[in-house]
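Just one protein chain is left out here, and the rest sit where they should.
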Amino acid sequence: MGRVVVIGAGIVGACCALYAARAGWEVVVVDREGVAAGTSSHGEGNLLVSDKGAGPELDLMLSSRRHWLALGDELGREGLELDEKGGLVVAASEAAADVWRAFATGQREVGVLAEEVDPVDLEPRIVDGLAVGVHYPQDLQVQPVLASQTILEAATRLGAVLRSGSPVVAAQRTASSSTWRLRLGDGTAVEADRVVNAAGPWGGEVSALLGGPVPVLPRRGFVLVTEPVGPIVRHKVYSADYVDNVGSSDAGLQTSCVVEGTRGGTILIGASRERVGYDRSMDPDVVRRLAAQAVALFPVLADVRILRTYRGFRPYCPDHLPVIGPDPRCPGLVHACGHEGAGVGLAPATGAFVAAMLSADHGRAPVEVDGVATAPFAPGRFGEAVPA
Amino acid sequence: MTALTTFRFDDRDVPYRPGQSVGAALTACDIRSWRTTPREGRPRGLFCGIGICYDCLVTVDGMPNQRACLVLAADGMRVTTQEGVGER
């Protein structure tokens, strides 16, 4: 064991820090700003199994879900605002319903609970005349900022240290061994035996300066927050066409909203998907589209006001899978980024993966962690690809 | 001042002068609060007076969360004390 530096104090970095600390590593978390200053405070906290078709991401999510419940027991659900809220997917037409039924059949085979329901039974205020609803009791929710903070504090109790306020600007590897020297923007340096790239959407840039580039790009999303209205919406509700959008690689604007109530009484409506780089400018048309879709699902929302909108940048990989694992080109470097719109959900399993990989010999990652195959996430899958 | 015009606030009639907001008319009648907060049930009324603070929220004609400092009073309007986030 030695020292591991985790770059990034978002939800993924926090989980990596905790699981590494539990495995006995001396952990230093470096963030250029602070805890959850990046995407983890600019998205939502849906932990969805429902939107993932059978495959590696769903396997990872099912494992992560068990980790989340365990973290809830260990650290207290309150500190994470962990809620077993359940999801409800609805389809307006019989044709869409059939497509979703086939999708759900595949999910059930790998252990997802998915039950056909009359949407009105679960959501009394939902629009009339929907063809079908599928209830996913395993969908959870957390508050990502609180969760990042609480998880990082748990790591701190095991000796982890947070250095915030200064970015990693350069990295050197000693020729002889896999020891690293990371230089920070404030002129100081940190030594490390292992480095974890948990820089979210900036994972591409950070990987490049570490010498092991992986293709991570930002995909913008807007979220709407309404005035507090009380319990109008009880589950995470979205329409069946959502999954097509999530899986799409189209750069153009896609919106298909997920509507959910929060503890504060506000309703969250998210989210759009758009590849526009780090363009932060306000796009009123996105707000209009999301609002129209939300009202179509819940007509009562027509008279509800939007108080706020914000946008974040999902860390996006071309094949829509995160990059988790040791970099074959750089001994001692482990990537943990590119989780796109599911990084909160996948964070604890990612932490467990990383902890298992830190101690593995260079380039020889365990084939499975918690029974989940590691190969689909391996950085090596991009070949020698450099970020576009 | 002769007040010919009134609106209904809970179970009483409140006189107002056209052009006045609901909050101004209630204040002129020495009524200071028309909402209780969601968490602690504390009474609230006007604070900023110009539409910034949202402390003055009230239910008007069945629609909760209206700013009393801005909504102009009108004849026959039904204004009701709002508890928490109100009902829809």
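Letters A and B name the chains as they come in the text, with residue numbers starting at 1 for each one.
The criterion applied here is as follows: a contact is a pair of C-beta atoms (placed from the backbone, for glycine too) under 8 Å apart; a residue touches a chain by one contact, two chains touch by 3 or more.
In this text, contacts and distances are computed from a predicted model.
Asker: The chain that is not shown, which UniProt protein name from "Acyl-protein synthetase, LuxE", "ATP-binding cassette domain-containing protein", "Putative oxidase" or "Nickel import system permease protein NikB" does it carry?
Answerer: "Putative oxidase"
Asker: Sort by label and list the shown chains the missing chain touches.
Answerer: A, B
Asker: Among A:Ala96, A:Val120, A:Leu184 or A:Ile306, exactly one should touch the missing chain; which is it?
Answerer: With A:Ala96, A:Val120, A:Leu184 or A:Ile306 as choices, the missing chain is touched by A:Ile306.
Asker: Residues on subunit A that touch the omitted chain in the whole complex?
Answerer: Per the touch rule, subunit A residues meeting the hidden chain are 34-37, 41, 145-146, 149, 152-153, 162, 164-165, 226-228, 264, 280-285, 287-289, 291-292, 294-295, 301-311.
Asker: For review purposes, identify every residue of subunit B that touches the missing chain, sorted by number.
Answerer: Residues touching the hidden chain, for subunit B, are 1-5, 17-21, 24-25, 27-28, 30, 32-33, 37-40, 42-55, 57, 60-61, 65-66, 69-74, 77.
Rule of thumb we're sticking to: only the chains that are shown with their structure count from here on.
Asker: Between subunit A and subunit B, what distance separates the C-alpha centroids? Give it in angstrom.
Answerer: Centre separation, subunit A to subunit B: 44 Å.
Asker: Which bits of subunit B are touching subunit A when the two form their complex?
Answerer: Touch list, subunit B to subunit A: 38, 63, 65, 84-88.
Asker: Would you tell me which residues of subunit A are touching subunit B in their complex?
Answerer: Within the complex, subunit A contacts subunit B at residues 227-230, 232, 265, 300, 303-305.
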